[in-house]
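Up next, chain A:
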Amino acid sequence: MNTDSYAVARLMMQFVIFNIINEEFAIDIKKVKEIIRVKKSTRVPQAPSFIQGVINLRGDVIPVVDLRKRFGLDATEITNETRTVIVEMRDDLLGLIVDAVTEVLRIDEEEIEPPPKNIAGLKAEYISGVGKVDERLLIILNIEKLLTSEERLKLESKDLGKEGSR
Partner candidate 1 sequence: MSKRVLIVDDTAFMRMMLKTIITGKGYSVVGEAEDGLDAIEKYKELKPDIVTMDITMPRMDGIESMKGILEIDPNAKIIVCSAMGQKALVIEALRLGAKDFIVKPFDADRVVEAINRIS
Partner candidate 2 sequence: MGGQEEYRGLFFSEAREYLQILSNYALQLEKNGDKEILAEMFRAAHSLKGMSSTIGFHDISLLTHVMEDLLEKLRSEELTMTTEIADLFFECVEHLEALLTLTELGEEGYVDEELLQRLSMASNTPEEKDIKVHTGLKVTLKPNTPMKSVRAYMILSVLEGMGDIKECVPPIHDIEEERFDTSFIVYIQTEFDIDEIISRLIAIGDVENVEPIIHEEIPVLTTNGDKDKKESLNSRNGTVKRGRHVEKFVRVEAHRLDKMMNLVGELVINRTTLIQVGKPLASRELEGALEELGRIIQTLQNSVMEMRMVPIKQVFDQFPRMVRKLSNEKGKKIELVIEGETTELDRSIVNQISDPMVHLIRNSVDHGIESPQERRNAKKDETGLITLSACHEGGYIFIRISDNGRGMNPIHLKEVAIKKGVITKEEASRLTDEESLELVFRAGLSTAEEVTDISGRGVGMDVVRSVLEALNGSISVKTKEGQGTTFEMRLPLTLAIVEGLLVKVDDNIYVVPIESIRENIVMSTQTIKRIQGNPVILVRNELIPILSLPRFFGEEDKNFTAFSETDSEHVPLKEISLMILESGSKKVAIPVDEFIGQQEIVIKSLGGLLRDIPGIAGATILGDGHVAPILDANTLVHWGDLHVQEGVDSR
């Protein structure tokens, strides 16, 4: 997903919606290869800290990113809801560990707004847009930027207080 995709003339776009803390995030479904349960990963020394390790996905070795850690939070605790979203970035596959995958949504292109300067503590450059569905705000992530930037991030969620301390 590139930063100007909100401006691309398409009527409806499909997104995979997932949660981290209680923020709702979205990824363009075209980037998502599959969604799997969390697999045991192998740690890779000297990998960036948010890379939890590598897993074997039917014979391919792919890195898995703990999105909570990328957002400057504690590592994700694995629950029944936790999922790994396998996405394609450039020509590589990689997994994103998220609290839960909730649904696949069509969002009217009209309802996607350019990223605000800062949302939930994330700068505009990490966000491709914000989708508005009913009262919900869906943060459409720019995965490539998110994972190639070295900047330390800090997700600020309204629910962070109670969630972050568990």
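Keep in mind that, in the parts below, contacts are C-beta pairs under 8 Å (C-beta built on N, C-alpha and C of every residue); 3 or more make two chains touch, one makes a residue touch a chain; residues count from 1.
Candidate selection criterion: all candidates are chains of the complex that A comes from, given by their letters.
Keep in mind that what you see is a predicted model, and the values were worked out from it rather than measured.
S.K.: By the touch definition at the top, chain A has one partner among 1 or 2 in this complex. Which number?
M.R.: Result: candidate 2 touches chain A.
S.K.: If we count contacts the way the header does, which residues on chain A are in touch with candidate 2 in the complex?
M.R.: Residues 40-48, 51, 53-56, 59-63, 65, 89-94, 147-148.
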